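All protein chains of the complex are present and in place, except for one that has been dropped.
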Amino acid sequence: MSPLWMVRRIGFYVLITLVLAFFAVPMLWLASAPFDSKPGLGLRWPDWTFANVAATFEHPYALTSLVNSLVLCVVATVVTTVLAALAAYALSRVRIPGRDLLLYLLLLLSSVVTGTAAMVPIFVMMLQLGLINSQFGTALVIAGGMLPAAIFILKDFMDAVPRSYEESARVFGASPWQVLGHVVLPVARPGVATIFVWAFVNAWGNFLLPFLLMRDVGQQPAAVLLRTLYDEGGSANLTVIPVFSLLYSIPVVVLYLFVSKRYGFRFHGGIKS
Amino acid sequence: MDSSGLGVRRALGFVAPALVLIGVFLVFPALWTLYIGITNYQLTGPAAANPRIVGLDNVVEAVRDPLFTNSVWLTALFVLFSAVLGQNALGFGLAWLLRNVRPWLRRTVEGFVLLSWILPGTVVAYLWFAVLSRDTGTLGLLLGSPETAWLVQYPMTSLIIFNVWRGTAFSMLLYTSALAAVPPSQIETARLMGASGWQTVRDVVFPHIRGHVLTNTLLISLWTANDFTPFLLTAGGPNHQSEVLPVLIYRQALEGGQLGYASAMSMLLLVGNLAVALVYVRLLRRRA
C-alpha cells in the first residue's frame, strides 16, 4: 500500500505542477517585458529599467483611458448584473409561457450582435438615438449583448435557492422586494458576484463598439487605446505596450481578488439545468 | 408554484427592463443584420450607394465558397477540441483533483486558472505571442527548438491549446460546484467497493452532474464558436489555415467591406449555433 501510495502522491503533484506551469508560464511576459530596456515579443530575463513605465505615464491618453474604461465598464456591468438578477429571479419563480425558448433564442441572437457584421445597424441606430460619443449609450449596447448569457446563468443560481426560505419570509410578511433583497440575493451572492466579474471582464476587453461609438480620443477606453499604440507604418510600439498591458490588467485582477475574498467566487451549488 | 408571491404581473415588471434593453440593443440590430444579409450591401463603392436585395444569393455563394466551407470545418474542429473536449476535460480534471488538496495549493492553482480567464483579450494575445513566437518564444526555448514558428507551422493546434488555457476556468468553476452536490457517502461507498477513480467518476459522479455537463458544454461551445481572439493571434493565417468563422466574417466585413455577404455568413453561423443548441436541448430532455 505504502509505495503505491507514494507513487500516486508524487504523480499527483507532478500533474498539478505541470498544470500550474501551463497556466502560469504565459503570464511571465507581463512580469518581464514591462521592465526590459529592449522589450520584444518573447521572454527573456529583463535588462531592468523603469524607462518604459515613465514613457507610459507620459503618454497623453494612457491614464485617462483607464479611467474611461472604469466608467464604461462599471455602468455596463452594473446594468447587466442588476437587470439580469431581477429578470433571472422572476423567470426562475414564475412560469412564463415560452420562457426557455425565449432564453435560448436571445442567447443565440447575442452572438450575432457581438459579431462584426452588426456594426452598421448598431452605428446607425445609435446615431438616430443621439447616443454617439456617449459613454452611457456605449455601455448600454455592451450590456444588451451580455444580458442573455447573464440571465441564463443567473437563473440557474436562482433556481438553486431553496423556496422554503422565501415561504418562511413571506409568512413573516415580507414584500417581494424584501424577499429578493434579504433572502434570495444573499444566498445567490456568489453567483451574482461571478456574473459581475464576468460582465466586467467582457466589457473591459471590448474594442469595436467603443471604437465606433466613442469619437473623442479623450473619452476612449483602454481597449481602444491599446490598439492605437502603433506608428504610422503599423509597427507596434513596444516601449509602451507591455507596461500599458500590465496597467490595463490590474483593475480586473483587483476586482477578482476583491470579489473572491468578499463574496466567494464560485458557482456554489450553482448552475444546474 | 409561486412560492415567492411574485405574481405574474410583478414578475413581468422584473423582466421588463432587461427585455427592453435586449430588445433595443440586441434583437433589433440582430434582425437588421439578418436583413442586410439578403442584400448586396457594401461599405464603400457603387453598391454602397444603391444596395439591392439579392435574396439568398449570399447564402448560396457562401456555401459554394471554399473559404467558407474551410472556415466551417475549422470552427467545428476548434469547438470540438478546445471546448467540448479540452476545456471540459481539463476543467473537470482540475475540479476533481483539487477537491481534497490543501487550501493554499487549491487557491494558487485556481488563481492562475482564473487569471487566464479574466485578463483582457488583447493582453492575452501578447502573452501568447511571447510563448509561441520564433527565436525568442518561451515554448521554443523550453523544448530546445527556437526556430519553430508555432503559430505558422501549427496554427490550429496552437489556437486550440490557447483556447483551452483561456477558457478552462469557467468549466472548472462549474464542475467544482457541481461536485460539491454529489453526496460524499456515495463516492466513499464506491471506493470501499474497490472501484477505480475512473469507474467512480463514470458510475457515481456523472449521473449526478449530467445536467451540468450539458449546460457547460452548450455555453462554452457557443462562446468558442463566436470567439474573435484567434484573429489577434494568427489573423486567420497562414493562408487561411486558422480562419475560423468569426475571423472570416470580420475580414469580409472590415477588410473587404462586404457587409451583405458578411451578414449572410453571420446568419449561417447563427443557424449552426441553433443546431448545436437543439442537440443539447434534446439531450437534456432525454435525461428528464
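Order of writing sets the chain letters: A and B. Residues in each chain are counted from 1.
Definition applied: contacts are C-beta pairs under 8 Å (C-beta built on N, C-alpha and C of every residue); 3 or more make two chains touch, one makes a residue touch a chain.
Methods note: contacts and distances are computed from a predicted model.
You can't see one chain of this complex, but its UniProt record names it "Extracellular solute-binding protein", from the set "3-isopropylmalate dehydratase large subunit", "Anti-anti-sigma factor", "Extracellular solute-binding protein" or "Aspartate carbamoyltransferase regulatory subunit".
Touching the missing chain, out of A:P3, A:P60 or A:G173, is residue A:P60. Only one of A:L185, A:L212 or A:V253 touches the absent chain when the whole complex is considered: A:L212. When the full complex is taken into account, the listed residue touching the unshown chain is B:V152, out of B:L80, B:L97 or B:V152. Set against the missing chain, the residues B:T44, B:N100 or B:S185 yield one that touches it, B:T44. Annotation for chain B: contacts to the undisplayed chain at residues 12, 16, 19-20, 23-24, 27-28, 42-46, 48-49, 129, 133-134, 149, 151-153, 233-240, 254-257. Residues of chain A in contact with the chain left out of this view: 40-41, 59-62, 119-120, 123-125, 127-129, 132, 211-212, 215-217, 224-225, 227-238, 240.
Here, only the chains that are shown with their structure count from here on.
If you average the Cα atoms of chain A and of chain B, the two centres end up 15 Å apart. Here chain B touches chain A in the complex through residues 1-8, 10-15, 17-19, 21-22, 24-30, 32-34, 36-37, 41, 43, 90, 94, 97, 101, 105, 108-109, 112-124, 126-131, 133, 135-138, 141, 165, 173-174, 176-178, 180-181, 211-212, 214-216, 219, 222, 225-226, 228, 246, 249-250, 253-254, 259, 262-263, 265-267, 269-270, 273-274, 277, 281, 284, going by the rule given at the top. Those residues of chain A lying in contact with chain B across their complex are 12, 15-16, 19-20, 22-30, 33, 40-44, 79, 83-84, 86-87, 89-91, 93-96, 104, 106-122, 125, 140-141, 143-145, 147-149, 151-153, 156, 163-164, 166-167, 170, 176, 179-180, 184, 194, 197, 201, 204-205, 207, 223, 226-227, 241-242, 245, 248-249, 252-253, 256, 265-273.
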